[in-house]
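Of the protein chains in this complex, one is absent; all others appear in place.
Chain lettering (A, B and C) follows the sequence in which the chains are written, and residue indices restart at 1 in each chain.
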């Protein structure tokens, strides 16, 4: 299977996830500022999740750029990633509606963690298919960003029940860390296409 | 009509189906574990349906790979398949909300069965268009997986009113059977492109 | 502007319309046949609308097949068509929930009529751009199917307040008329590509 339809399907799912998240921000009844203000935490959660899905779309695109052929294992590893990303609207809505309460903050962290693990599994499968000398393998290197993110998510989940604000800070920091697009792959690709 | 737009439209519909299913898992009011636990059966149903839609996307792609030209009959057979798949969110939500009760379990089986029948009809039409010597015809062979699935769905529907757990076990087993991607087509294609 | 992105955007909108219509069939509370039966008219409306959107997708594809370049006027005529099609979920849900009552049946007819008018406008614009000798112009001919549909919709709207069952019969007959794909265009194209 070529990778075109894999990319098209993933783009479709990511586009829908990023857009239906906004449906969790229900239109309030009433026309005053009083009914709008309780939506502020929902809005902030939406911004954070929008950035996260944007990061995944961005990096997903970079990662697949180096792929040539999609095996069955890669297709399922990709669906596994999309599954955890599809839980973003639920986790976002629950954390937002409950104004960053401890348990919803923990669940949001679990979804972030599982999506990150699924991303690493997909990365591993693509490297296995493309070989140790692949552009992706060289680009990823020791992957300190991936490891640091996992660590931050686990720390965030652990802290959430006592200090949920600390968890949220960690989630925001990881997002900022990844908003810088993955120049590693771009660099290696440019070296290879002189 | 070329098959590109047929694939693009099917991908779009499948991407939306797989994503809006998660909307049936309504964000609960309250921030405690008590409000989250009743969602567990809904979540499990979502996982099963996500896998099923993933299987259909996967096999649909393989099946169309061998197609060259889409006639009007194939377009409508494809829409017929998409119709039954579009009922997945409803059937999933009903079975999940009622914690795997008998009648919702039966309806879920009916939707699975009709989607499988629609898939077989589409397969028949493509083979008719491509000829008995087509790659798909050889790949499908005697199609024991397709026949076994139909049998399992019918058995599941029959058992649902007495032993719904048996029906659910059957649905899960069929999903596991198909998660292994359809190597038959891959094998035949590789033989033909030496 | 090439027509590729026009097709991709239209496919996306049509795929979403056809899929979110099913969301109007709300998952009922309760697990018995009693709660499922009231959904039957909603389901029947959904089937009819699914067929209609399928017809539009089908014919839209055929019509654009003959297009080479999309002007601003064609883009807006296309958006105008998508606008009326986007009202299908609303009209379908209202007619279904009220079990084919007179006024919802009339509104459903109005949406069908406006979509058909928008389709004819788009067709006119494409023919104007491609010239009187274009494949589409020859394929459409005197367009009795288009004219008969308009007439049936108007008759259906007129009859709806007195005999809604007559309107629904007309809507179903027009759908059956169009389910036969537009062989006129296929025929002319084949004549031209010998």
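Rule of thumb we're sticking to: a residue touches a chain if its C-beta (ideal position, glycine included) is under 8 Å from a C-beta of that chain, and two chains touch if they have at least 3 such contacts.
As the structure is a computational prediction, the values presented were derived from the model and not from experiment.
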Contacting the left-out chain in the complete assembly, out of A:12, A:104 or A:164: A:12
Interface with the undisplayed chain - residues on chain C: 1, 5, 8-9, 12-13, 16-17, 20, 23-24, 72, 75-76, 79, 82-83, 86-87, 89-90, 93-94, 97-98, 101-104, 107
Touching residues on chain A - with respect to the absent chain: 7-8, 11-12, 14-16, 18-20, 22-23, 25, 27-33, 36, 47, 50, 54, 57-58, 61-62, 65, 179-181, 183, 186
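One rule holds in what follows: only the chains that are shown with their structure count from here on.
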Superposing rotation of chain B relative to chain C, computed on C-alpha atoms, to nearest 5°: 90
Homomeric contact chain A-chain B: same or different residue positions, threshold half: different
Identifier of the chain whose CA centre is least distant from the whole-structure CA centre: B
Chain separated most widely from chain C, comparing mean CA positions: A
Where chain A and chain C are represented by their mean Cα positions, the distance between them in whole Å: 38
Between chain B and chain A, distance of the C-alpha-averaged centres to the nearest whole Å: 27
Residues of chain B whose C-beta touches two or more other chains: 8, 12, 16, 20, 23
